[in-house]
Every structure is written in structure tokens, then in C-alpha cells.
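Below you will find the structure I want to go over with you.
As you look at this complex, bear in mind that one protein chain is not there, while each of the others sits in place.
What follows is chain A.
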Amino acid sequence: MKKYLLALVVLLALILAACGDNGADDEAVEADAEATETESSDATESESSETASDWEPEEAIEFIAPAGAGGGWDTTARMAAQVFSEEGIIDQPIGVVNMEGGGGAEAWAHVAGFEGNPYKIFVSSPPIIFVPLNGQSEYGHEDFTPLANIIADYAAFAVRADAKWDSITELFEDMKEDPESITVVGASSPGSMDHMQFVQIAKAAGVDITKIRYVSAQDGGGMTQLLNGSVDVYSTGVAETVEQVRAGNIKVLGITSEERLEGEVLEDFPTVKEQGIDETFVNWRGFFGPPNMPPEAVAYYETKFKELSDSDAFAEIRSQFGWDEFYMNSEEYSKFLDEQKEVLAELMDELGLGN
């Protein structure tokens, strides 16, 4: 019996040690970060406005996915980290950390506390605009340092294969007449992505967006409800629709990209733009650093993310997940984000959402 007790205690000690290690690492990162911060601020002073990327990471880099394992943010962070290491683009080890909570809010609050630290990078996408607009996070994209955008994904609006609408304009014509006769389903809550991507396009088509009936359904409920006829339209990502389209169960009325996408099945999806609605919605995904990251570090990451985006290995990953290439450097990215926020804030005002 003593043996098992001993085994248990050893196991426990191991677990504790593992947890303790983590903590210690974090502290080490913090301490080092402070050190590099002072160093780098010294450097900026002496070299003044030189932006050439002569900064190199001297320790492990942390990629934070502000969500649980397995989602879009997590996949992007893990895939990017993997290509960075395997292709030798970045020599320092990169650790991916999941920090779940509040739809990203907890991770953002965490990173915001590491001002100037060039080793804490997180992946983000439109929710960093939606969540603060909904009053669910005190931090928004303007509080962080946008490093680079790398990929894009687009929205798709699907209906059952036997539905009476054959184009997005037919659907919107019906919605203009009686917006309340049609129910839209999506995975996120009102004021978040699946809802707003539909609203934005519907608005451009001239639908009274305050009257759209929207149902939020998690855990695969959206597709289920579309297939069993509970709802009329499913607002989701392009990739989620492909298999059901191939099986002939649903049809995609419109996608929100500028031009048609490549690949079998995908190339058959009409854009809403070609159907005469002059609007797009991009589900962009990119990387951010803590507030006021030193410019040399930003320059460094910009070039590294560009290299990543241009690599064959990442191109393969993009095609595997159905992502589109969409690189923006830090400056373009900031400008893009500001514009996005303006458009969405206006829409949400009209809907009476957010604060």
C-alpha cells in the first residue's frame, strides 16, 4: 500500500512542479521583458528613428490564443507557430498558450498589463472590434499594437436546397417586404460576428435591419436548425457550408468576399457583390502585441509575418483550412481596423446594440 501512496505523492509532486514551473516561467518572462524594455528604450534613444529591424528576440515568444483549444484563434496561432519554427523563420521557441474567457476579454486584459513587452503576442479577428463595442471588454484593438494581418475568411449565407430563393437579391427582396417573416441563425450572440456580417450586407441591400429576426445557436445548432427547417438562413463562414453543399442539402446564396474564391465547390459560390450589393465583409485574422511595443520589435515581426505569409508551408496550411491570403503590415492594419470599427459602430448604433 505504501508503494501506491508513494506513487500518488510523486504524481502530485510532479503536477505541482509542472504548475509551479509555469508560474516561474511567467515571472521570468516578465522580469526579462522589463529588462529588454529598458534596453530597447535605450536603443531607440541612441538610434533615434532608425526602423531597420535590428531587433532580435532573445528568449521564447508566447503566442496567446484568447480562446479554448480547437477554435479558429487557436488553430491560427498553432499553425503560425509551427511554420515559424519548422521553416526556421524564427529561431526562438514559440509557445502557444490558451487563455479562455469573455470571448477574448480576459486575455486582452492580461496582455494589456504587459506594456512594451515584445514577447507576448496574441491572435485576433473581428471580435476584438465587436466585443468592446458590445461593452464586454474595456480593451479594444486601439489599446494594442497591431503587428500584421495574415489571413482572411469570408461569410456565407446559406439556405436549404429546396428553399424558394436562388440568389441573395431574391432573399433580400422578400426581407424588404416583410423582414420579420424570415429567421436568421448564427453561432454568435447578437452584436457579434455571425449577426453583424449579415446585418452589414442586408443594410447595403436596403433591408430594415432593426427588424431582422436573429437566433443564436451554439454547439452546431445553426446547421442543425437550418437543415431541419426551424430557421431560413444560416449566417456562417464559407468553410462550414462546403460539405453540405456537396451533399446537395443546402445552397449558398452569397459570400462576402470581393471576388469569387478558388477551389472546387468554392468557385461556384456567388459573391454578394456580383449580385449587385456593393458590400464586403472580411473575417480577417492577424497578430497583435501589447500596448506600445517598441518600433524595432514591430518591424521585426512585420518582416517575419511577411515571410510566413509568403512561405510554401503556410500556403499549404491556408489551402487546407480554406483561408485566403491577406497580409497587411502594422500601419495598414491599424488604419484598416479603425475603418472597420467606424462602420460597425454605426451599424450597432442603428440596431440599438452596444454602449
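The rule is short, and it goes like this: a contact is a pair of C-beta atoms (placed from the backbone, for glycine too) under 8 Å apart; a residue touches a chain by one contact, two chains touch by 3 or more; residues count from 1.
In this text, contacts and distances are computed from a predicted model.
Asks: Per UniProt, what's the omitted chain called: "Putative DNA modification/repair radical SAM protein", "Tripartite tricarboxylate transporter permease", "Ring-1,2-phenylacetyl-CoA epoxidase subunit PaaA" or "Carbon monoxide dehydrogenase"?
Replies: When "Putative DNA modification/repair radical SAM protein", "Tripartite tricarboxylate transporter permease", "Ring-1,2-phenylacetyl-CoA epoxidase subunit PaaA" or "Carbon monoxide dehydrogenase" are compared with UniProt, the left-out chain turns out to be "Tripartite tricarboxylate transporter permease".
Asks: Which one, A:D91, A:D162, A:E177 or A:D219, makes contact with the chain that was left out?
Replies: For the chain that is not drawn, the touching residue is A:D219.
Asks: In the complete assembly, which of A:G113, A:G229, A:G263 or A:G276 touches the absent chain?
Replies: If we include the chain that is not displayed, A:G229 is the one touching it.
Asks: Among A:G103, A:G254 or A:P294, which residue is in contact with the omitted chain in the full complex?
Replies: Residue touching the chain left out of view: A:G103.
Asks: For chain A, which residues lie in contact with the unshown chain of the complex?
Replies: 1, 4-5, 8, 12, 15-16, 19, 68-71, 74-75, 78, 82, 98-103, 105-106, 109, 134-137, 180, 183, 189-192, 213-221, 223-225, 227-231, 242-244, 246-247, 249, 320-321, 353
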